[in-house]
Every structure is written in C-alpha cells, then in structure tokens.
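Before anything else, here's the structure in question.
Heads up, one of the protein chains got dropped from this complex, but the rest are sitting where they should.
We call the chains A, B and C, going by the order they appear; numbering starts again at 1 in every chain.
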Amino acid sequence: MISSIVLITGLLLILIGLWGALTHRNILRIIISFSLMGTGTHIVIVAIGYVKNGTAPIIDSALGLAEAPQRAVDPIPSALVVTAIVIGLAVTAIMLAYAIRLYDTKKTLSIEALMESRW
Amino acid sequence: MVGSLLHPLNIFIVGLGGAFLIPLLNRLGSRWVASAFIFALAAMTLMSGISLLEVLNGSPPIDILTGGSKPPYSINLRAGLDEAVFAFGVNLVGLIGAYYFLREKYGTILIYLLLIMGIQGMVMTRDLFNLFVFLEIVSIATYGLLSLRDTPEALSATFKYLMATVLASNFFLIGTILLYATTGLLNIDDLIANQQAIAGPIGFAALIFLLASLLVELKPFPANGWGLDVYETARGDVAALISGGVSTGVFFALLKLLPLFEGQLEIIAAAGVITFVVSNLIGLQQTTAQRLLGYSSIGQIGLLTIAACLLRLANVDSATFLLIAGGLFINHLFAKVGLFWLADYVGKARLQDWSVLKSRPAAFLAFAVLLAAISGFPPFPGFWAKWQLVMVLAQDERYVWIVLILVGSLLEAAYLFRWFGQTLHGPVESQTARAGSGALVPIFALGLLLIISGLITSNLAGLNSFWPLIPLAAGALTLLIAPCPAWVQCLTVLGMALLGGGWLISDVTGLNGLFAVLLLAGGVTIAIASLYRNDTRPGFYPLLAVLLLSLPALPRASTTLEFFFIWELITLSSYFLVVRSRDAQRQALPFLLFSLVAAFFLLAGFAILHADSASYSLSALRTAGPNSAVVFVLLCVGLLIKAGAVGVHVWLPGAYAASDDDVSALLSAVISKVAIFGLLVGTYVAIRSEVSLQLAHVLGWIGMLTTLAAAMMAVCQDDMKRMLAYSSMSQLGYIVAAIALMSHLGWVTALYLVANHLMVKGILFLVAAALIARTGKRLLSDYGGLAGQMPLTFAAASIAILAMSGLPPFVGFGGKWLLLSAMMEKGWYGPALMTLLATFVGFLYMARFIQAIFLGPRRPDYADLEEAPAALLTAQALLIVGILVMSFFPKVLIEPVSRAIDPQFASTLVWQGMSLEMIYGTWNPIPIMLLAVAVSALLFGLFWYLQHAGLFKDMARRLARNLSPLQRFYAFCRTAFGVLTPPWASMFWSRVAVTADDLALCARSIYTGNGQIYSLFILYYVMALYIAAGGLRYLWP
Amino acid sequence: MAELVGSILILIGAFFHFSAGLGMVRMPDAYTRMQAGTKASTLGNTLVLTGLAFYHPGWTLKLVLIIYFVLMTNPVSSHALARAAHFIGIPMAGNSGIDALRDAQQTKRSDP
Partner (left out) sequence: MRRASIVFAITFFGLLFASVAINHTQSVSLWPLARSYVELVPRELGAPNVITGILLNYRAFDTLGEVAVLFMVAAGVGLVLGRQPNPTVADPPETARPSSEIVQIATRILAPLISVFAAYIIMNGHISAGGGFQGGAVLASCLILWLLADAQFQVDVKLLGLLESVAGVLFVLVGIAGLIFAGGFLDTRVLPLGQLGAFFSAGAIPILSLLLGIKVGCELSVILARFRA
C-alpha cells in the first residue's frame, strides 16, 4: 500500500514538472519544473524498491544477518537513486549556468527570446 | 602483461585517469596538458584498434568485468565485432579531431576526452543503468562543449537542446526503473534472455519509454527542431562530434536493445524512413551550411535506423549486417565529420559564400570527395552498403522501403550537388579561405580513410577482382602529375587509356567485346581532340582518365555489382566533367539527377533479378525468372532515361550544349552508347518471355517517337551545339528502335547504327568545337560562308552530314536501309513510316547545318579566320577513316557483329559479299535510293507550297523581312515544327521541381524555434509511439 | 508512567506544529508569517524531542544534540530571511508604521 502511495506521488510530481516546463515562460521556472520532474522520477525509483513492511538493508543491531533477506528493502533502486540524484543535480547546475549566460547576453529570461534559429 | 595492457578495459582507465590528471598537469603548463590529451586519445584508439583486430581474426567477443564478479552482480562490458568497429571509428575521428582542440582551455580538453570515453562506454556497456550513466556523461560533455561558441543564437539553441535531452534522459530513467519493476534485472543480456517477463502495462510502458528516449536522442523527424538549431549554431568541430560521435553512441545503444523491441521493429523503421525522407526533403530549402549538414546527418541516422531494423526483421547473417550497418555508419561518420570541419575551416555560414573554397584546390577536392561519399557514390563505403541493403530488402519483398530509401537518397544528392554547383560557380572573393592550411590536414585524413574503408567494404560486398578499380587508379595517377603542362597530362591520359583499355578489353568476347572495342576506340580518338586546349584545366585530366578507362571496363563486367559500380563511376566522372564548364551551372544538376534516377531504376531491376535468381551474375538476365517482365521494365526505364528518350530528355540538350566542347563531343558520341550497351545487356530477357515481346514493341514506338520529336526540335534550334544535341538524341531513337525489334537483323542494324553515330556525332561536335574555338560564336545565324576559310573542317562536316543523313554511298545509308528492311521483316509498318518521316526532317536540319555555316555569303569579320586547330583535325581525320572503312568494307563490322549475336537468334542472314552491293541481297539499292530521294523531294515541295500558301503567314512575315528565301524557308520550318513539339516534358519536370520545393517549405514550417514547442513535439512523439505500438489496450480499462 | 508524560509532551509539541501551520496560512504579511512559522515550530520540535527522550531514555544525548541544533539554526535562518525581505522592500501589513530596522539604519547612516 505504502509503495503505491509513494509511486503515485512520484508520478504526479512528474506530471506537475511536465506541466510547469511547458506552460511557464520564465526560464528559471522551466528549470525548476525540470528538477521537479527529476525528483518525481527519483521518488518513483525508490517506490519501486519498497518491499512490504521492509526496513533499510543495513545489517546492524536492529536487522540480523540471517533475517536480512526477509525484512530488507530492495537495495538496488536505492543505489540507483543515489546516482540519479547526482545526475539530476549536475544537469540542473548546467541549466542554471546557461540561464545566467542567457540573462547576461539577452537581458531577458523569457523563453520567447530564444527563437533566433528556425526552419 | 602486454595483452592485459591493451585490454579494452584500459580505454576507460586511460580516459578517466587522464581526465582526472589534466587539472594537475595544468599546473605544470598547457604543453603538458596537450601532450597528455594526445597520449590518452592515441592510447584509446590503439586499444580499440587492437581489440578490433583480435575480434576480426576470430577471437570471441572480449568480455570486460568490473567490480570483481560475474555480470548479474556487477557491470560488464563487451567488445564484440560490431562494438569494436563502431568504437574504433569514433576513436579514430576523436584522435584526428583533437587537432582543433589543442589550444583550448584545460576544461575543454578534459570534457572532450570524457566525451570520447563516454561514447566508448555507451557502445560497449552491457548494463542498462550503466548505459544511462554513460548517456548522461555524453550529454553533459556535449553541453559543456556547446558553450565554446558564445553567441546569443548558440546559447538559446543549447538551452533548447538541454530541455529536450533532459526530457529524453528522464524518460530513459523511468523506462529503466519500470523495466526493473517487472523483471528485477539490469543486465541487458539477462533482460533479453527472459524477455517474456516484460509484460503487462508496466512492462509495455517501460519498453516504450526506453524506445522513445533513444529515438528522441537520435532526433527523429517531428521532434528534432532542437537538434537542428544546435547543428546550425554550434562550432563546426563540436557539431561534428555531436553528429559523428554522440549519434553513434545513441544509435548503438538502440542497436543493442533492439532484441527487446522485437514487436516494434516496423514502427522504428517507419520512424527512421520518415526522418530520412523528410529531412532530406527539407534540405532542399536550406541556405546555411551547417544547418544543411544537420539535416543531412539526421537523415543519415534515419537511414541507419531503417537498415538496423529491416535487417533484423530479415534476420540476415552477422557479416552482411556488419557490412551494411558498418558501411553506412563509417560512411556517415567520416563524411559528415569531415564536412563539419570543412564548414569550420571555410568559416562562412551561407552556402553561396563557400565559393571562397575555390582558392584552395586541395580543399575543393576534399569537398567533392566528401559530398560524393555522402550521396552514396562509389568507391565509398556508402555505395556498397546501400547496394547490399537494397539486395536484402528485395529478397525480403520490401519494395515500398526500397522506393522510399531511393527517393531520400535522390533528394539528398540533389541538395548536396546543388550546393557543389553553387560553390563551383559562385563569385570568387579576393581573400582566400581562412589561412592555416594545417586545419585541412584532418579533413584530408578523413578523405583518405573514406577511400580505404571503401575499398575494404568493396571486397566484403563481393567485388573480389581488382580490375574494376583500374579507372580510379588511373585517375589518382593523373592527379599526381597535375602540375605538369596540359599536353603532357593529356598524352599520359591517352597512353594510360590505350594501355589499360587494351588490357581490359583483351579477354572480353562476343557482343561485349565488340562494344568494348568501340567504346575504347571512340573514346580515345575523340579525347585526342582535348589536346587543342592547352590552358590549365584543374581536375579535367584525372576525370578524363577515369571516364576513358571505365568506358571499356563496362562491357567486361560479369556481375551486376561490377556493372552497377562502373555505371555509377561513369555517371560521377561525366557529371564532374560537365559541371566544370562555366555556363553549365543550371544544366549540370538535372544531368546528375536524371542519371541518378536511371541508376536507381537499374539498382531496383538488379535487386529484383537477384531476389529471383539468387545470383549476381549478368547472365542471370538470360533466363526468364518469375517476374522477369518487371526486371525488363525497370531496366528499360532506367536505360531510356540515360539514353534521353522523349519525355525524360530535358536534361540531354542542356548538358551536351553547356559542357566544354570536347566534353560534349565525348558525351554525345561515346557516353550515350553506354545506355545502348545497357539496353543490349538488359533486354536479352525479352527474347525468352512472351510478355516482354509486347513491351519491346512499346520500346520500339518510344524509340521512333524520340527520333521524330528530337528531329523536329533540332530544326527549331539556333544554337549549334543544342541542335547537334537534339540530333544525337534522334539518332539514339533509331538505335533504340532497332534494338526493340528483337530480331537478328534488328540487332545487327543497331550495332551498325551505333558505330555510325559514334563517328558522325564525334566529327560534328569536333567541328562545332573548332568553330567555337576560332570564332567564339555559338549561334548558326552568326555564321556564313566559311567554306573558303576552313576547307578541311568543311570537308569533314559535309562527309559526316552525308553519312548521318543516310544518303549513299556512306555508311548511314546502309544503316537506314538495314533498319527499314528489319522493320519490314518484323512487320512494324508504323515505325517504318516514321523512320522515313524522321529521315526527311533530318535532311532539313542537316542541310541547314551545312548551309548556314559553310555556304552562303561570307561575313566580313571572318576574313582572317585560319583553319581549325591541328588536334581537332587529326581526331576528325581518324573518324573519317573509320567512316570510309565502314562504308566500303562493311563486312569488317557486320561479320563479327552477326557472329556475336548469332547464339541468341536464328541466323537469318548469311554474309559472303565484300562490297556494299553484295550486302543488300534481295532488294537492289538503286530503287530504294530513288524512292528515298523522291519521297524527300515530294515532302520538300509540299513544305515549300505550304510556306507560300501562307500557313503561319503572320509569323513568317514578321521574320521574313531581310532574310534570303532559304532562311525564310527555315524560319517557316522552325515555326511549323515549334507548334508541333510543345514543351510538355520540360513543363512537367519543372512543375515536379516546384512541388518538391513547396513540400519542403511546408515541412520545415513546423520548426518555429520555440523550445517549449519542441518539447511538446517530443511528448507527442512519445504518445505516437505508445499508440502505434498498440498501447491503447492498456489505457482503455 | 514515563510513556504517559512523553506522549503528553509529544501531543503539545504536535499542537504547536499545527499552530505554526495555521499561522503560516492565516497571518497577513510575510514578516508575521515568518515569525509564526519559526517560533511555533522550534518550540514544537523541542517538545516532541523531549517527549521522545522519555520514550527512549537511551537516545537522550542525541536528542539533546538535535534540540540544540534546531534551536541554533531555525531562528537564525528566519532572521536572515526577514532581513533580506526587508532589504528588498517587501511591504508590511497594518498601519502601525513602526519600523525599527529602518529607523536604526537611518540613524546609522546619518551619523557614521
């Protein structure tokens, strides 16, 4: 049940991100929407990894070595999400850098101004 | 130890280690950074080269393990044959391209190195999430490199690129995790192994997301506006990396995951073909160089996708798959990257400003080589790959795909060579292209690589004999002696032609042998005339060498592949010869396009032949397969286009008239015979099957129609060379009709006429060349009374005219008479009548040619005109000797001809006689001659009467003010025939061109330049894929 | 017995959190919303954490550290936020017209 809730929130976040990226005119808002979409994807990744009433796959006093396979949550999505988050951050950083350069050269942040090359 | 040192895993260690070291080395100085950069790239190229060699001579795909354990637990990479070829190609280009980045800041060098390493990773990794990481490395490296050009357009284009690729990588991530949700696996091999687990809405959505993200990264048609803007605005070498490197990585990722998309192969191929055709269509409307290259590169990737999917559907063996996919990829990679570097070197955005390239002949040669490679001309890998692709598709009965691919390639050749024409004929600015010829070295390296890989792919594709490459070798040799004076080059070319040609035709027997001798002798004699010009003509002599040697090589071809290879070589070299002349800019492109269409028809015909008889040999044409009628029609259409039949003749007069004088002589006398030889080879099959006989009848009618129409149009011409062009078109009509008779007598006539036409047209065009060389004027009305000044030329011209018109005692009469009797024998009364009519109209323009130039009052300003140049006269003399021999000793030609054709037909005619009279057997010549003269006199009188009776009174009166009665008569004929031959053909073809341009205009209008619209297109593209793949069943509960 | 005291403390803490939320929604202008949000939630955190300490006596040291950390960061950040808001001139609701910071800055400027 829990993973369905988390999954739905993740998917909703992706939709909101998509909607924001397509409707807002301001570049910064577009970048925020894209990072929102990224976060949504990360939440979906974590939701997929959830196992019914499972705990974190860390062997310590709370979770013994023998019972780990039964009660641990799937470790692979968590490992993937760490990498995905860092990539999401990297891409957002590059987008922000370009937004700054665009503002420097064009003195406007609206996406309508980026229409030089067409056809 | 050495083995482990050169293990492909070290590619990534060197790549990453090198990248991390570069900032440290930067403290020591930029020289260190540059050397470390070159060392790292060279090491990576060496390693991928070694692994390619290992895999080539048989070792199993090299597995690379990481993390110290077996694949399902840790990530593994693989360097199989396909991976090694793709990786080595990209590495090579990366190493050569590093030249442009040596002086950049260390940050750029670092990113460049990681980009190349990232592409290797994408090609070799076998883990899905690792593929995502490498995809991100490549994308982020591209974002970093795109910032090198800091103009506002570049920044906005990059931002659009960012938005699209972030969207695509998010879809990839969603696809990966949903796939994990259904299968619990990340390793690609495991995923493919238990593919049936990927089911239900989640599995389906996962596959579609994965597929969509990879396709979007390949910039498919509707959703690639962002890609084009980046190609247009990025720096040349960065755009080269994107089109060459990044697209390779993404394409190979798609190739790797194809087994997962078994159900959607048709859809992916459809997406590829739409992209290929439409981007090439829009290419017609482009004005900036890099955007045009962007369209072409996106089109080529589309073609690669088609090839990958259809080959998988036809489940071909891995060698053919590598030949086609590898060939197309290598072709695209080297040619496109070279052109982007050239764009950087020229530095001009607009197409027409590229004429500055002419100031550097070497760069211009590279430009031509790269363009020819992209449009799939021999000897480059693209040609062999496209040939093999069409063969496989025909076997798989995918005819619609063949048509679409050929249409796309035609469009691509159209805008590429229009660009070449603009560059060649554009105004030459004073300042040369940006200095620094060092930047040219990488481009030459790519040109060389293209040729080498072309040769390698050629023997992969089954061309295992060496002789078809002799023409190219000769061309290259002549290129080396370019600095020598003109006559030295011309003599060497003639020498090589005689030597090579002699060897080529030495062991060719039967009809082919005859044609080989004819083509070689005709070509060399007419080429002697080229000695009359001793101005330096850059590039003329190598092309002449290629042409002269490929002509005799054609009859030697025993397989369809060799035939097609030589055929394309002739087309390519003749196009370059035509386009060289100044006023040929508008006529050269139609010449090329129609020849290409002809070549594509041939290709289609051969493909279906191969599909039928599963053999490449030309002799397969002899046996009637299930759809030999289709093969017959395709071959005939192609060859008729090349022979300039009426309706598709619009290219002929322009090309013949506009090219240099000696080239037009070669074109009309010798190269047109190539189409005739093709007809002889192609129409054997007609003898076997009944339906082809009816088709042959139609062919006959087309031939006669061409003759009549061309003759009438010839009369209307005032330009000397255009008139001769139309006249050679009408003579070809005779020959086509003769072949169409499909009888022994018919084919003997055909060969007889071929020899006659070659000699006659050679002389007439050389006469025209002499006249233009001396007076510089081209219009018949400018001439008059030159008989006195140029007696020899006058004599040669009159002999040729007499021979051509068919009046005895010269060879023309024999030909006409044989044609008439053959038609009578076959019972074709209609065409026979038209022959007579055409002969009469022929008298008109031939007489006009002599009368207008040599007879009549001499113009005052031609008083001091001396005789024609010696070279032209010697060539004409040789041809006249040929005519005389043919007229008085016909057995010299007829005997071997009938022997050559005997096996195919019942031999109806036995030749014992020596001289002319003996040949005619039952029909005595005298009455025939009288009949011919009487008929022409009658028609002559009829026309004279009509002219006096005032038909077209007003038009004649307007013309007739100061003309002599004869000129008034010709003016009247011109008006009469002008009415009879309305320009339907040229109107139709120009309307075709206009509709193509309009289609391109409305297709490109979807690229509005707005980043959000492009992202919306991407979303709709994903939706379209989902629905097309049958996703609706999941959406509708 | 300890659980009872703990749960009462957590309940009060939760009530303060709720009031913080309510304040954020109902307060008229930026500054009042900021102070409501910060003060109530800091107290709320402290109460919840002390309640937890009663539940798991073993964690008290860590919980005290966390409380100390929250006490340090929450007010400081809202202070910085309010100052920045004032700097870029976000309007204040109400007609009291008293703006201590502005007066302080003026006096500082008039006699450096």
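Criterion: contacts are C-beta pairs under 8 Å (C-beta built on N, C-alpha and C of every residue); 3 or more make two chains touch, one makes a residue touch a chain.
Predicted model, so just to flag it, every value in this text is computed and none were measured.
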Displayed chains contacted by the hidden chain, counting the whole assembly: A, B, C
Of B:36, B:123, B:157 or B:178, the one touching the omitted chain in the full complex: B:178
Hidden-chain contact residue, picked from the options B:121, B:678 or B:746: B:121
Residues belonging to subunit A that touch the chain removed from view: 1-4, 7-8, 11, 14-15, 18-19, 22-23, 48, 50-52, 56-60, 65, 68-70, 72, 74-76, 78-79, 82-83, 85-87, 89-90, 93-94, 96-98, 100-101, 104
Residues belonging to subunit B that touch the chain removed from view: 9, 12-13, 16-17, 19-24, 27, 65-69, 72-75, 105, 107-108, 110-111, 114, 117-118, 121, 127, 129-130, 133-134, 136-137, 140-141, 143-144, 147-148, 150, 178, 181, 184-186, 200-202, 205, 1013, 1016, 1019-1020, 1023, 1026, 1031, 1034-1035
Residues of subunit C (touch criterion as defined above) contacting the omitted chain: 69, 72-73, 76, 79-80, 83, 87
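Throughout what follows, only the chains that are shown with their structure count from here on.
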Between subunit A and subunit B, centroid-to-centroid distance (C-alpha), Å: 50
Separation of subunit A from subunit C, taking each centre as the mean of its C-alpha atoms, in whole Å: 30
Sequence positions of subunit C contacting 2 or more other chains: none
Touching residues (chain side subunit A, partner subunit B) in the complex: 14, 18, 21-22, 27, 30, 34, 37-38, 41, 44-45, 48, 76-77, 80, 83-84, 87, 90-91, 94-95, 98-99, 101-102, 105-106, 111-119
Sites on subunit B touched by subunit A in the complex: 129, 133, 136, 139-140, 143-144, 147, 150, 152-153, 155-160, 162-163, 166-167, 169-170, 173-174, 176-178, 180-181, 186, 225, 228-229, 232-233, 285, 291, 1004-1005, 1007-1012, 1015-1016, 1019
